[in-house]
Structures are given as structure tokens and as C-alpha cells.
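Beneath this line is the structure, given in C-alpha cells, with notes to follow.
A protein chain is absent from this complex, but the other protein chains hold their places.
Should a chain be cited, it is by its letter among A, B, C and D, assigned in written order, with residues numbered from 1 in that chain.
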Amino acid sequence: MIVRDKPTKLELAFAVRGSIVPAIAPRIAVLMVFSAVMVLLHNTLPTFPEIDAIGFTVFGIALSLFLGFRNNAAYDRWWEARKLLGGLLADLRSFAREVQLFVSDRASQEKMIRLSLAFIHLHRANLRQLPNDPQAKALGGALANAPHPPNAALDAIAEEAAWAYRAAQVDGFGAKALQERLGSITQQQTACERIATTPLPYVYSLLIYRTTYLYCLLFPLALVGPAGWMTPLFVGIVAYVFLGLAEVTEDLSHPFGTTPNALPLDAICRLVEISLAPHLGEKAPQPLEAKEFYLS
Amino acid sequence: MIVRDKPTKLELAFAVRGSIVPAIAPRIAVLMVFSAVMVLLHNTLPTFPEIDAIGFTVFGIALSLFLGFRNNAAYDRWWEARKLLGGLLADLRSFAREVQLFVSDRASQEKMIRLSLAFIHLHRANLRQLPNDPQAKALGGALANAPHPPNAALDAIAEEAAWAYRAAQVDGFGAKALQERLGSITQQQTACERIATTPLPYVYSLLIYRTTYLYCLLFPLALVGPAGWMTPLFVGIVAYVFLGLAEVTEDLSHPFGTTPNALPLDAICRLVEISLAPHLGEKAPQPLEAKEFYLS
Amino acid sequence: MIVRDKPTKLELAFAVRGSIVPAIAPRIAVLMVFSAVMVLLHNTLPTFPEIDAIGFTVFGIALSLFLGFRNNAAYDRWWEARKLLGGLLADLRSFAREVQLFVSDRASQEKMIRLSLAFIHLHRANLRQLPNDPQAKALGGALANAPHPPNAALDAIAEEAAWAYRAAQVDGFGAKALQERLGSITQQQTACERIATTPLPYVYSLLIYRTTYLYCLLFPLALVGPAGWMTPLFVGIVAYVFLGLAEVTEDLSHPFGTTPNALPLDAICRLVEISLAPHLGEKAPQPLEAKEFYLS
Amino acid sequence: MIVRDKPTKLELAFAVRGSIVPAIAPRIAVLMVFSAVMVLLHNTLPTFPEIDAIGFTVFGIALSLFLGFRNNAAYDRWWEARKLLGGLLADLRSFAREVQLFVSDRASQEKMIRLSLAFIHLHRANLRQLPNDPQAKALGGALANAPHPPNAALDAIAEEAAWAYRAAQVDGFGAKALQERLGSITQQQTACERIATTPLPYVYSLLIYRTTYLYCLLFPLALVGPAGWMTPLFVGIVAYVFLGLAEVTEDLSHPFGTTPNALPLDAICRLVEISLAPHLGEKAPQPLEAKEFYLS
Partner (left out) sequence: MIVRDKPTKLELAFAVRGSIVPAIAPRIAVLMVFSAVMVLLHNTLPTFPEIDAIGFTVFGIALSLFLGFRNNAAYDRWWEARKLLGGLLADLRSFAREVQLFVSDRASQEKMIRLSLAFIHLHRANLRQLPNDPQAKALGGALANAPHPPNAALDAIAEEAAWAYRAAQVDGFGAKALQERLGSITQQQTACERIATTPLPYVYSLLIYRTTYLYCLLFPLALVGPAGWMTPLFVGIVAYVFLGLAEVTEDLSHPFGTTPNALPLDAICRLVEISLAPHLGEKAPQPLEAKEFYLS
């Protein structure tokens, strides 16, 4: 995630880090060259078709609505993902407190809290598809090789709780509290996996990209008459606006990735470590800092 | 569900799998031929009416808003359905853990977990209207012939829980926990059935399809003057954009179907099997893989 | 509720059942005749004012936004109402299971489940304002004459639960479970009553209908010049689109009514009966079928 | 709240009760006179500037989006407020049932239910800023003079519950049930206070009113050429649409006020009285009726 204040005037003009321009510059260039060729043909061929702009207004409104919809859907995925990660952080904070409140056995307490730490790192590695993530492997141990590692970690916590309940190390109220918290953690873990494995319907991508390119390729025909050699400039701006938004949307709809706009999973896992450290009697580590405005 | 990455340039131009084009190509063709006939008539009949484009701008904006609304409503149904399926997955994961935590009797534990597996397959068969689904029949046994099979499976779990409670195999805290989990499963099962049995209001379909066709049939009258033989091209694009969106919307509003954009119920049921296998002491099966980008 | 598949081409052209056309046809006809008179006056009176279309674009966009807002609000009411009814169905299913899990006395079990059946029918009669509904009267008995019948039914269930708790027929966990379920049922019942008794703010109806009519009456003045005798056709289409949407919106904002777009309360009550029958040891009735595509 | 059916044709033309017209008529008149002066100046001064309409299309779209946003935000506040009041009604219904289920002492039961009645009236008086409301004073007694009366009423209920718990008049399950219900009531009471004390950001009011007036004052300059003496009519309509929506929005964003569009707090408090009467062994009062379509 890019962590940066409101852009200053200089950044507005030149910021590249966090900007979408590098990703779409080649495509904008191709479209601008194409439209320059159109202007040339128009100026040399007398029979070059010149079309009325009426169709483009409706076309442009429809395209704006499509992109607007997809942008909303993608942003909602991104923000929901952030809420779920925050919810997991809150649940793990509460879990540690509840373990101390209800579980008598100190060793069992520590085991459960350490398993919850392993869980969040295994969950991170699962979401980012990093089967060999060193931290997840170190904390998770054998769990990291299970068919579904984060699930296995929660199973292990539940087993420990079942042991403690049967050993009367935790009473009925405590068992109920731990079960509710695990249920809430499971709900949010599964919701993260839902976002990670269910892309926006592919048919929208096709529909939107095809419509955007059609628009950018046909637009010169309408502009070439009234705008002349300003045509490539306008086509460039329109392509920047539409392709830029389509690209941002693509990024945000994969919130657990490692693009500049993806969520800072490493930093959130660190926050969990900071919050759980006092319950393990350890010194809290430092929060992760952004490097060149990027928080991983 | 189509599982595919961001379309590459080649796919953009030629992808058919997952595209809406095959479904609407005949209708687009008819509209293009119709508008070509209009151009011909216009060029030969001197009295052919040529109308001003002013009405079409407002008409087009209204149509965009209609389609935008219906698209939002359909996508919301699709995404809510996905959330519910994910919620059921999470609840079944939690249910297995809670059964192990609170139920003493091993046989009773296994019976409940197997019934929950039967439930999810019967639920899938019910949503997809597959009364003879082999897997549901195999797992569900007699339950598959009940008036409402998934409901009968949950009734059976509740009965087993009632037996265990009276037999003191589960204590009050456990009975409370199982009751709450069953309540949550019931809530989400019923919500899936709501989406499956309550279509988007039919009146919208009529209003939107009628308006779209009226627009596409009248649009040539406004274009024929300024655009000449480019008219069929423009009509084709407008028809692609509007009919394409209407068709995608139709698909997404039935999220439990088997269209390319419907949800992968089979894959989600498999995920449940993978998650419950360790609790039954079985080896987890492999996750379902997409075939030609399609996950069933 | 109209239960019909995607309209076929024939239905698109001629479907009347479920269409909004019959309701608004007279008004469309009046507006078309009015605009035909305008064309006639324009062609005969040389001083007839002809106005520029510039004002109409903004006017039309504003009107589209208004109608779009109201349509969203109405659809949200309709869909929330459907969610609440589905939630009640789920809660009644869970209630029956919880009664069997926690209440020892068989007669008390049956009494509570029968009261819950009476509740849903009294609730339906209350929402549809049918004080003499035969089924509600038959099931509700004396409760049907209470100042607020569905409320009285829930009071009766709560009293039965209080009796059972004091008679030790239900333990503390059971009393807690029943209380939570009743609380959830009450929440959803009250929410249904909120939708039934709180219309969309009246001021919107005035603002939107007045604006729509103003638009349809003034639009001919702008069209008469460029479109000539096509004017009535265009006015007819615009009136169809705007009045049609306004009318659909009016219907959907009263989801508990008996219009073709209202919710199928009878069918949902039947679903409750089907779900509760096994718990009463009775044979489940058949689901309600749509008659001429209409499910009551 | 105005309680009125769909407007008939006559009401559409002449309804004043519930209409926004009286509030904005003077401002519309000023703008129409201003634009008439513009037409006069334009017709007499040859150097009068006549400007192109191009700027106004974008301006109008931006203004529509602003007003649309504010309208959505205001309607959301209004509808959330209605949901909260309905939620409180449901919670008080459940509270009375739970008191009867769990509290053994009849006097204590009655005391708690009467305090809950006092609470809802003190809450109403607090939201409407009526420190001397007679009914709230009668029911609340000394509580009405507390720094925060509704809060004091809930404190009194909690104290009564604490007394009953210590006196073993209510068991642990009952104490837990009452505590959860009080927590839910507190959550909704505080949410009502949030809406009442946090207006929509003031900066939007300035931005939107300033933009609306600028638009209405400059619009004649663009219309005066093409529309001539029709200009005042168009300006009047545009002012009606934009100022009307702005005004409705202002009203709805204060849902607890006493404007025609505010919520019927008196009627909802009466509904609480009707629902609680049977629990107090009293005869239920009649529901409040609308006076001249207005429900207070």
C-alpha cells in the first residue's frame, strides 16, 4: 500500500511511485500514434469518412457507467478485505484476553496464543500464495504442510480448547467464549479466502476492455474534423482517464496481492505481534515502516 | 465460474469462452441488417424521415441508468450468494470444531459431521434443482427423498443433538453452542433459497428489454443522415454494449445456475469436504480444478 | 409476484401480464394526443413558439437521477422486505428445532410450534390488512381479536416458555435460547411493520410526478421543430420510460400488497407450514403454485 | 410524517400539504423576475453578452451529482433513524417478555416495564429537545431532571436488575438476557443521538447552495438567446427542481424534527404503549391517527 499524504503540486506533475501511468503509457502511446495517422489520412484522402459526434456522447456515458460500476465493485472488495483484516486483528486481541480470563493453565494459555500467531501468518501466506514463506513456516511448524494450513492452525486451537475443557482447565463459560471467538475468526478467514479466490466476473473485464478500446479507436473519426491536429492530445487524455481507471480497478480487485495498491498484510501481521507480545510476556517489536512510501 | 486472469491483448480480441458475444451475436446481426436497410431506403427514397438526435441523448441516459440499476441489483445478488456460500463453509468448519469440543460421544460426533456434509450436498442439489444428484443421494440417503431435503438434514442434526443432550453426552453450554450454529446455518440456507426462488421483478425485464430494442430500432433514423453507411457499425456497437450488459445481468441474477458466470457450487462443496476430512480422520480430497477456465 | 423466465421475443412484444403498460396506457395516450395537437398548431400558426433543446438535456438528466434514486429506494424496500420474510422463515425453522432440543414436555412443544404457525399467519393478515383472513382466524383463535394479533401470538409463546421454565420443563440454557429466538423474530416482525406503515416520503412523489409531467408536456415544444410528425411517437416513448419507471417504483415500494410485483406472502407462509409439519408429526402440504405466472 | 396515498391527478396539480412548493416559492419568484429582467435587457441592449450553452451541460451534470449525493445521504439518515426507532420498539416488546420470563418478583417486573415506558418518552423528548414535555415528565418523574434523562432511565432499569439479581429474584441466565437487551437498547438510543447531533457536513450545504444559485443566476445568459420570453419559465422549472430537492434534503436530514417529512415519534411511542399494556395488565390505548394527513 502506498502511504503518502495529499499530493503536492510537484508530485501531481511528476509522481511515478504509486501512479498508474507507467503501466498504461505504452497503450496510450499506441492509441495516440494511431490517431495521428488518422489525422494524416484525413488531411490527404478526400474520401476519408468523417462521422458525427452524436453516437459518442451516449457511448461515452455508457462507458462511464460501466467503469463506474466496476470501480465501485473493486473498491468495495478492497475495503471489505481491509475490514476483514482489521476484524481479525481485533479478534486476535480479544482472543488473547479471553484466554487469560478463562484458561487456568499457563502453558495452555501460551500454546493457544502462539497458535493464533501462527494462524495469522499462515493465513497471510495462504492469501498471498507463498507456500514457502519463512515466517509462516517458522511459526506454523508442521501445520504449514497441512492441506489447508490456516484451517489446520484453527483446528489445533480448537483441539487445545477441547483438551482444556475436558481437563477442567477452562469452565463452560470459557469454552463458550473461546468457541464464539473461533467462530468469528473462521468467518473472517473464510471471507478473506472468498475475496482471494472469486474474481470479479470475467465477462465484465471483456465487456469493459473491449468497449474502451472500441471507443478509443473510433473516437478519432469524430474528432478529426473539428479538432484536427489536437486529436492525438484528446485521444491521449481520454485513453489516460478510461484505461487508467480500468487498470486501477484491476489492481484494487485483488486486495491481497503485492501491487502498490494492495493491502499491507505484513504490517497488519506485525500489529498482531505487537498486540499479543504483552500476553506472552515478550517485548513488542517495532511497527513496520513504509519503504519509499510503500508498506508491504 | 470462469477463472481467468486479466485478459491479454489477444484474448481481448478473440476470447469466446466466458464472452457474452455468442449469445447476442444473432440479435446484433439482425439489428445491423435492419439499419443497413434503413440507410438504403434513406438513400433511395427522398421522403424518408430523418429525425433529430436530441431525443436520443436523454433516451440513452435513461437507458444507461436503467441498465446500471439492473446491473447493480444483479451483481449484488451474485455477490450476496457468494457471501452466503462462504458463510456456510465457515459455519460448517466451526460446526465440526464445536462438535469435537462439546460432544463426548465419538460416534455421535461423527454422525453429526457426516450429516453436515450431507446437508451441504443436498443444499447444492436443491439450489441447482438436481433431484437425482448422485453425490447428494449417496450422502443423504433417505433424507434425499424428504419434502425439503436440506431442511430434513438439519432436522436430523438437531435430533441427534437433542438425543446427545438428554443422554448427557453434551452439556448445556454445548447444546447452546450447537443450537446457535444451526441457527446461523439455517439463516444462510434460507437466504440462498430466497435468492434462488425470488427473481428480479419481471416488470424490469420487460421495461429494459423493450426500451433497449426501441432504442436500437429507432437509433438508425437519427444516425442515417450524419453517419451514412457507418450507421450499421454504430448500431452494432450500441447493440453490443446495451444487449451485452442486459444479458450479463440476466446471467448474474441467477447465481446458482450453471452458466459460465454462475457460482462454483461443486468447488465450494469440495472445500467443505477438504475442511471436514481431518475431523473424520480421513484424507482430504484434492480441490476441484477449472476445466478450460470453467470451475463448476 | 410474477414468476416468469427471461422474456422471449414474442413475450417482449406482447406480454401484458406483469407489464406496466395497461396501468399507464391512458396517460401515455393523452400525452401523445396533446403533442399531436402541438404539431398541428405549430404547422398552422406561424407565431407558435419553438424552443431550444438546451434546457431539456439538463432537465432530463435531473429527472433521470430523481427517478433513479426513487427506484433504488423502492427496490431496497422490496428486497429488504423479502429478506425479512426469509429471515422469519429461517427463525421459525430454528425455533421448532430449539423447542424440540430444549423443552421436555411434548404437549408444551406442540403448543409452542402451533403458536408460531398462528403467528406467521396473523403477521401476514396484519401486513396485508386482512382482519378477517380465514386461515389466520382459524389458527389464531382468540389471538386474532387482540389489539395487535401477531404481537399477542408472540406474547402467548413467551408465556408458555415462562410456564415451562418455572415448571422446570426447560432449563436455563433453553430459556435463554428461546428468548434469543423470540427476540430475533420480534425484530424482524417489527421491521416488516416499519416498511408497511412508513411510505417513501410523500414529498418525493409530488416532486417526481410533477417534474415528469412538466417534462412530458414541455418536451413537444422542443421536438416539434426538428421532429415534426414524429413528435407524438417520441413523446410516447419518453412517457413510457419515465411514467413506467415511476409506476413500477410505486408498486415495489409497497412490497406487502397484492399487486403483480408484491411479495408472495401466501407462498412463504406455506413454506413455513411445510417446514414445521415434520415437527408436528404431520404430512407436509404441497408448495403453492403460481397461477398464470402469479404467485400470491 | 405525511401519510397519503399515491397522489391523484388533482392532488398532483394542487396539493400543498406535504409539498415543498410553499417553502421555495419566494426564491423561485425572485429568480424568475431576475431572468425576466435579463430578457428585457437582452432585447434592449445590443451589447448584452449572450453565452454558449456548452459550459452549462457539464455544470448541470455536476450539480445533479452533488444534489444526488446529498439526497442519498439525507434519505439514508432518515431511513436509518426509522430503523432505529423500529428497533427500539422491537427491543421494548422483547424486554417486557424477557422480564416476565426471568424475573420472579411481580412488583419488580412492573417497575422495570414502567421504567422502559418512561425511557422511550424521555428519549423522544431528548431527541426533539422538549425539556418540558408533559408526558415525559409524568412518566419519568425525577429522571426527567437528570443531566441525560434517557440515560438515567436505563441506569435505573440496570439498578433494578442488579437488585433483583442479588436478591435472587432473577437467575444468571435472566441477568445475562436483561443485560444483552439493555445493551441493544443503549446501542440504538446512542445511534439516534448520533443522527440528532451530527448534521451533514456544513461544507456540503455551502457548496451545494452556492452552486445552485450560481447556476440559476447564470442560466438565463445561455437561454436568453434561443428561448427568449420562455426563459423565465425554464428558469422557474430548473429552480423548482434544484431548490426543491435541496430543501427536501434539508428536511429529511433532520429526521427527529417536526417538519411534515420528519418521523412520527409520537405515534411510535404510542405503539410502544399499546405493545406493553398487556404486560402491565392494562387496556391498550388507541393508535394515533393522522390529522390532515399529518402523523406527529
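In the analysis below, a contact is a pair of C-beta atoms (placed from the backbone, for glycine too) under 8 Å apart; a residue touches a chain by one contact, two chains touch by 3 or more.
As the structure is a prediction and not an experimental result, all values here were calculated from the model.
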Quiz item: In the intact complex, which of the depicted chains does the undisplayed chain touch?
Solution: A, D
Quiz item: Of the listed residues D:Glu11, D:Asp133 or D:Glu193, which contacts the missing chain in the full complex?
Solution: D:Glu193
Quiz item: Among A:Ala25, A:Ala167 or A:Ile237, which residue is in contact with the omitted chain in the full complex?
Solution: A:Ile237
Quiz item: Of the residues in chain D, which ones touch the absent chain?
Solution: 49, 51-52, 54-55, 57-59, 61-63, 65-66, 69, 73, 146-148, 151-152, 154-155, 158-159, 161-162, 165, 172-173, 175-176, 179-180, 182-183, 186-187, 189-191, 193-194, 198-199, 201-207, 209-211, 213-214, 218, 250
Exercise. Pick out the residues on chain A that sit against the missing chain.
Key: 1-4, 6-7, 11-12, 15, 18-20, 53, 56-57, 60-61, 64-65, 67-68, 71-72, 75, 78-79, 82-83, 86-87, 89-91, 93-94, 97-98, 100-102, 171-174, 176-177, 181, 222-223, 226-228, 230, 234, 237-238, 240-242, 244-245, 248, 251-252, 260-261, 274-275, 277-279, 284, 293
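Simple rule for what comes next: only the chains that are shown with their structure count from here on.
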Exercise. Determine the set of chains touching chain A that also touch chain C.
Key: B
Self-check item: Interface residue overlap between copies chain A and chain B, same or different (over half shared)
Solution: different
Quiz prompt | Interchain contacts (touch definition) - all pairs | solution = A-B, B-C, C-D
